[in-house]
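To keep things clear, I will list the structure first and then write my remarks on it.
Removed from the display is one protein chain of the complex; every other protein chain stays in position.
As written, the chains take the letters A, B and C, and residue 1 is the first residue of each chain.
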Amino acid sequence: MPVFPSVEWFDAVSRSFNSDEANRTAGGGIADAGVGIIFEDQVFLLNFAGYECEKASVIQRSDLENTDFYLEMHPDDWIEMLINIQQNGTADMNYTLNTLDLDSEDGLAKSATDDQYRLDKFFRFNQTIQFFFDASSDVETEFDREITPA
Amino acid sequence: MPVFPSIEWFDTVRTAANETPEFRALGSNETNFGVKVGDQLIRLDFYAFECVSVAEIDEDGLLDVDFYLEMEPERWQSFIQHIQSNGVADAQHTFNTLDLNEPGGILRSHDPYRRNNFFRYHLTIQKFFDSAAAVETTY
Amino acid sequence: MAESEEKQPTKTTPPPRRRRNLKIDHDVEVPEPGYAWMPRTLEWGVRVKPGAKGMTMQGLNVGIYGEIPDRWDEQTRMPRGAYPMAGIPPIGFALREKREVWADNAADLYEEAIQRRWIPASDIPWNTLEPLPDDVEAAMCQLCTELSQAANVEFETIGYWLQHMSYGYHEVKLFLASNMFDAGRHHEAFRKRALANGGGLGIESKGEINRMILESKGGWSETSLLLHLLRGLFIQTIYRYGERFAHNPAEKVMFARALQDKARHTAYGLQHLRYAVTHKQDKALVFQQLLNIGERVFARELQEPVVLEPLAVIFGGGIEGAKAGMREVHHMMGDFVRSYLASTDWIGVHRGRAFPKGLSRYLEA
Partner (left out) sequence: MSTQQQSLEAVKDYADDYDLKLDWLDTRGEWGIKATPDARKGLTLEDIQTGSYGEVPDHTDNMTGRLRGAAQREGAYRTGGYTVRTKSDIWLTNAAMLYEEALQRQWSSATDIPWDTIKPLPDDVERAQCQLATFLTEVEFVAADVPGKWVAATSPDYFEPRMFLITQIMDESRHLDVFRKRAFANGGGLMQRPDVTTSGVVGSIDLSKDFTEMSSRLHISGEGAVLTIFRMGELMAYNEAEKYMYRLCGQDESRHVAFGVMHMRYLAETEPERKAEVHAYLDEGERALVAGNQNPAARDTAQSEALAVLLGGGQKHYDEGYKKLLAIRKRQSREYIQRIKSAGFGERFENGRANPELMEYAKA
């Protein structure tokens, strides 16, 4: 069972996301973006190209400057979001990415270069990124800790 | 095994088409049209993303449809058999091509506005008949 | 120092805190709300449910919201049925009569356009293109040049008119936006075909018909007559024959898809033009006059070889077959003229003896 977060876990989610053609319609579709993911001191890069998430890899924090934007939350909030997705099949109304972004003091989507054009890709491809994390409901996931919901 | 043409045959194809995601993915439509096989006349009603009904009609019923497709029974049979051997109608067997290839054409209508519905939905109609590929048929 | 440490970004952010609600300033002074807008509605209690086609624009036309006035005097963008506010400066819409734009099928055609959309980049199997003989490729490229330019004229024309149509008839504005979108797709698809198989673009059109459509500024109905009926049906007929004579699945799909779009535009044109004729006494006469000229311009430009000759080469499978191909072109023109005359009759404009020889000669084909 893959552990969140890990390349193995992101690969499993990518397989589920990439294989579901429904993710290409209804506001999904091609999305070219490098998306960073920060979970404590672990940093990952997701490469979205065309209709798919093509690759997940571990990167250095300094490499975030090469991403279009990155998503960073308190580790407990990451886990809470993913549990919510697993319970509902998709994120419910309180756990969509945009809601998490606006409804938190620090925000969720950030830019390492302060380039709003690249950060705006979070909005441009919002449904695709949402479909991606929603696809994690198909992936049995292990977490490295237990959390108390906020 | 349903006989072509019969209500049973068209109903079987209708069920197969409605269950095909590619059929629905071609988009919504709203038309009714006739299929004339020799003296036999069948009316098909399409609405939204489905073929909603098939019914037998008489010659007068042709006045109530947007258009109808007419071929001799042997031509229809050969057309269906082609789909069944090929899986789908190939480039020479699309209705538009058949209409232009056949002397006198196969598309008929008494109303130019309603005739135009064939062109609006021809890919959906084509996909409907492609669904016959999986329907065991006798003639 | 390790490389990763050296590459640390200069900008550091504090570690994220546990999520909590948006940070708000509780000391801010909140002005008393007026709520003047709260009771302002002309009709309340509407509950439209989605049907088999989902929630459609046509489905919204209930109660007062479904009352479509013959004239819309509002000179701003106020949505039909919204609670009006006094003192809004006008924008100035030229088309405010229902008969100038309306077609009963506009809302449904708009939804249909969305449901039946396609994507030239990925829905056309471009990898099925195979090299063609130079003469056939050149003819195909010339045809695509002409079709792409005609689509360009179509969206330029609608782009001009869209801003002049009042918001009382938003269904028509929405449909025409989809018509522009379709035309853009045709412009794109035919350009792509010309540049995808070892050829290139051909020569531009002389532009007689283009000019006639683009310079039609007297009224939208008159423009629609030329754009949707005269030129539109011609292009639609070419698409039909394009599907029939496609050399590969890519061309087959391209023409088949474009044909559906074009038939939608025709459906609007026919309904609108009939509406215009039946709601204005002399409109049929105006259309007669315009077509007397327009058909002759059309027939004259057909003498230019850039459309019918390439079609003859395509239909004939090459220049050597162009003679046989030209016979097919005559069939095509016969189909066009018959559908055109049936359509003019349908809208209430009977061409009769005024129809030019340059076109009627194809009726024998």
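By definition in this document, contacts are C-beta pairs under 8 Å (C-beta built on N, C-alpha and C of every residue); 3 or more make two chains touch, one makes a residue touch a chain.
As the structure is a prediction and not an experimental result, all values here were calculated from the model.
Contacts of the undisplayed chain with the visible chains, over the whole complex, involve A, C.
Checked against the full complex, the one of C:Leu42, C:Ala94 or C:Leu285 touching the unshown chain is C:Leu42. Of the options C:Leu259, C:Val306 or C:Val337, the residue whose C-beta touches the omitted chain is C:Val306. Of the listed residues A:Ser16, A:Gln127 or A:Thr141, the one in contact with the hidden chain in the full complex is A:Gln127.
Take chain A: the residues that touch the chain left off the picture are 24-32, 49-52, 93, 96, 98-99, 101-103, 107, 111, 114-121, 123-127, 130. Think of the hidden chain as still there; on chain C it touches residues 22-26, 28, 30-31, 33-38, 40-50, 53-57, 60, 62, 65, 76-79, 81-85, 87-92, 110-111, 114-115, 117, 119-124, 126-127, 131, 133-135, 138-139, 141-142, 145, 148-149, 152-153, 155-160, 162-163, 167, 170, 173-174, 177-178, 180-181, 183-185, 187-188, 191-192, 194-208, 210-211, 214-215, 305-306, 309-310, 312, 319-320, 322-323.
In this section, only the chains that are shown with their structure count from here on.
The touch graph of these protein chains is an open line. Relative to chain B, the most remote chain by averaged C-alpha coordinates is A. Centre-to-centre separation between chain A and chain B, using Cα means, comes to 46 Å. With centres defined as mean CA coordinates, chain C is found 39 Å away from chain A. Work out the mean CA point of chain B and of chain C, and you get 27 Å between them. Multi-chain contact residues of chain A (touching two or more other chains): none found. For chain C, residues touching at least two other chains: there are none. Every residue of chain C that touches chain B in the complex is listed here, in rising order: 51-53, 108, 111-112, 115-117, 236, 240-241, 243-244, 246, 249, 252, 256-257, 259-260, 262-264, 266-267, 270-271, 331, 335, 339, 342-343, 345-346. The residues of chain A lying in touch with chain C in their complex are 60-65, 72-74, 76-77, 80, 100, 102-106, 110, 112, 114, 150. Of all residues in chain C, those touching chain A in their complex are 4, 7-9, 11, 13, 15-23.
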